[in-house]
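The complex appears here without one of its protein chains, the remainder shown in place.
Let's look at chain A:
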């Protein structure tokens, strides 16, 4: 029985007078990977950033629509945005570890949340780094700078950092586009393991990647959601002509 964890309905986003999203209806199932695909500028990243309200940081942006996250409206006036971002974590395109040690990076969110107990922090660091499939590579140098790691390792430390505050959903904004193919594959393998425990929503430019890891795929075009379905159906038997044109590389 699949459980819907996040429902969005009629999501519209405006930069000033320019409407970038024209009413997106999309639901996300628990413990599944959903991939958002589409050509550059189609609004997939913008939509992703609506989900943890990162667009609030940009001046002149207005977001409307219904967001139902486990029964709560995340855009309600009294909804705690800081709390939301603890439950919906995010990993960015560029690995962005903080300029501090690997250990400090991972336990950062917990420390700020007031956790001081060394044993709790140690355990959280170890669990998160293991879940992000980087524990074996860094377990002997936890006190070294995260900046000294390779790009792929940095990205997995960033995933571990997001996991440490135990979110329900992890948003990934093109997490592998700044990485080499080998590191990308490692991140993909990591994501496949993570969906056992978390719900994953990822934006990707890489169609093969979407086909390899996603349970559901949603195709965006010019601020509209063209179609969303099981990945297999999107790739083998899409309903809309635009989707099949995009999948087969006729544009985008």
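As a convention for this text, contacts are C-beta pairs under 8 Å (C-beta built on N, C-alpha and C of every residue); 3 or more make two chains touch, one makes a residue touch a chain; residues count from 1.
The working rule: contacts and distances are computed from a predicted model.
Selecting from "Spermine/spermidine synthase", "Thiamine pyrophosphate-dependent enzyme", "Phosphate transport system permease protein PstA" or "Alpha-ketoacid dehydrogenase subunit beta", the unshown chain of this assembly corresponds to "Phosphate transport system permease protein PstA" (UniProt protein name).
Residue-wise, the contact with the chain that is not shown comes from A:86, picked out of A:7, A:22 or A:86. Screening A:16, A:71 or A:99 against the full complex identifies A:99 as the residue touching the chain left out.
Contact with the chain that does not appear here is found for just one residue of A:59, A:136 or A:196, A:59. Touch with the hidden chain on the side of chain A covers residues 52, 54, 57, 59, 82-87, 89-90, 92, 94, 96-101, 104, 108-109, 112-113, 143-148, 158, 161-162, 165.
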